[in-house]
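What you see is part of a larger complex, with each chain still in position.
Chain nomenclature is as follows: A, B and C, assigned in order of appearance, with residue numbering initiated at 1 for each chain independently.
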């Protein structure tokens, strides 16, 4: 995630990091070159009698295009924001567990439970990003438990089950009544919900037909545009084509980046920083020294 | 559901599987041919004095059309995404039951309950898809129970009732207090909600008048278009008509595909794969060997 | 609700039942005739010097019109879909009550409670539709109870209170602890929520100023249109006017139909069929023979 004070107007025009420009520049240039060629041909009258230049059909095509881009854009932004909400919920579930375990559990099972929950967050982050997080798991977790978790289909899920086993043990030993067990489990349930939502967003792309239709319409539009523009805009045609291509390809690429918000790209969510917040919450609850908040590096928070 | 790494620009232009093109190609060609005919007639001056060509009325028609297509598109996408969310919720309800039953139930009733829940998921999938799933039900379920379920109006619902009967038996035997029974039943309640939502989406089409109005306006639009275009676009008329038809018919068909997301079409939801996740959760909870995750075949996850 | 397999392109163009065409046809014809008159007058030069024909003002009017129609359309569709969701929730509340009463209640109070709940659904349906449903209430309900219900301001509400009285009696007799009573009442609370939401939708129209503004703008638009079109479209003017009138009056009427979704019109919700699902759930829970699902008659499910 890019975190920076909003730069001035000039700074905004020149900002490169986090922009979609680097990704769509080749496509913009290609469309511009194509428009140059069309203009040159049109200026030499080779298109006469074939195309009578008019922009009006493009306003019609624009209807479908604006529906496609706008629904897709809204949908991907909603995914991004829902993902952020889910990880924001994780923050207060962990904090609440830190608080509620203090009411119902004794020191040792409390520590055990909170470490499982912390490990769950780190493992989930690893699963969503396809990374190994073993080094960042709480060091007090027994290595055999970590090994067993990593041998499962879904290590994060295993850690939640493990937290449930702590509750089961305390309940069966009579140190936790049914109400308290249910109250504590409610937070594990919520964490399970965060995990399922994250997996849903990470593994369910927008309907492929949608991406195809939006992408194709945008490309057809930009490559037909010079024929409509050249009659009215002359040598401004490549400029306009490039600008229109910039906005449409830019929107297309933006939607693509927001569709899967859990990676390490510039506009993805700062899962590392959120997990650090969990580290702090758990450390302070257990009376251990708390690490620092993660800071952005070159405007980017990981 | 189509799952593939986003192909390059060229790959996106050529992708066939999951695209709506195969379904609307005949309609596009027909509209294009009609436009050819109109252009030929117009070029031979047979329309003079009858139609003075202008595109402007189409921007007016476009207002109504864009409202219709955009509301319909948003509504069907929301249905698709809500269906996915419901089945995502099922994932964490099953996992949570696996965890919470470990707190409150003994081994045997726990196994029984989890198998009922698993059977519920498979039976619901079968009901939504109109398929027989008997072979995929947990093999430990007594055949008489399965027979009884299948003889009911709603076999999936019967399995949830059966899970409730396990709780009732344990509660009446005094092995489960009221709080624990209520806590466990909360998850059955949520699964019942997933089922009702799935049935709602599967059995309630968009208001028929809506589909009709959107469909008709799109067709009228595309078949009137050549008369408006031919004056300005000449022999480009069939090309433009075909492209506009592609986007409008494409949107129409896309909405139709997303309206009922539980089938086996390319853009439908991967219910088989989700049920496999349940199989894994339950197997790992019961200490049984867990099956593999389902993999996409030719980019399609069933 | 219209339930039919999507007909082919031709079938969709000709479908009559469930369409808004029958309701707006007179208005379309009137607008078309008016446009004929304007065209005839314009062709005889009587408008010259008064109107210089241009369509451009209509794109401006179109801005306000599209906002009005689109917000109104979205709002009425949301009402329709929320109503469907509420009655879908009723389905799983009834099923859950069938299940949870099996855990906490003995046979007789269970039967009593479920029949009150069933009567609640039927009575609510009757109240929303302004119909008498006495014949369809569960036959085991004492006639005096039914009489008392029907003498109240809100018979459906009385039945829920009656269900609450069953719980109160069992609780005071010590056969139901506080947790169990609260757990059962949670479902009565949810049913009360469904009722309040249904009454809200049935008795709160969209703000009247909204309906007026949308309706008037659409009419002004369609009756001014011929003056703008006649210069460019000649004798095509009545055709275009009729088509534009079809889409705008169609959207207007569609919104009106979806605004109150509880009636018996073609696009209204199938409350009878949903109540039949409740009948089945309760019958199967009580071990009684279950009736058949209701089937659509001439594509319409009541």
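Note that a contact is a pair of C-beta atoms (placed from the backbone, for glycine too) under 8 Å apart; a residue touches a chain by one contact, two chains touch by 3 or more.
Computed from a prediction, not measured in an experiment: that's the story for all the values here.
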Complete-assembly copy number [criterion: all chains share one sequence; 3 shown]
5
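The definition used in the following text is that only the chains that are shown with their structure count from here on.
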Would you identify the shape of the chain contact graph, picking one of line, ring, star, complete or other?
line
Taking each chain's centre as the mean of its CA atoms, how far is subunit A from subunit C in angstrom?
38
I'd like the Å distance between the centres of subunit A and subunit B, where a centre is the mean of that chain's Cα atoms.
23
Would you mind listing the residues of subunit A that make contact with two or more other chains?
none
Spell out the residues on subunit B that touch subunit C in their complex, using ranges where they run on.
27, 49-52, 54, 56-57, 59-61, 63-68, 70-71, 75, 152-154, 157-158, 160-161, 164-165, 167-168, 171, 178-179, 181-182, 185, 188-189, 192-193, 195-197, 199-200, 203-205, 207-213, 215-217, 219-220, 224, 227, 256
Please name which positions on subunit C make contact with subunit B in the complex.
1-4, 6, 9, 12-13, 15, 18-20, 55-56, 58-59, 62, 65-66, 69-70, 73-74, 77, 80-81, 84-85, 88-89, 91-92, 95-96, 98-100, 102-104, 177, 179-180, 183, 225, 229, 232-236, 240, 243-244, 246-248, 250-251, 254, 257-258, 266-267, 280-281, 284-285, 290, 293
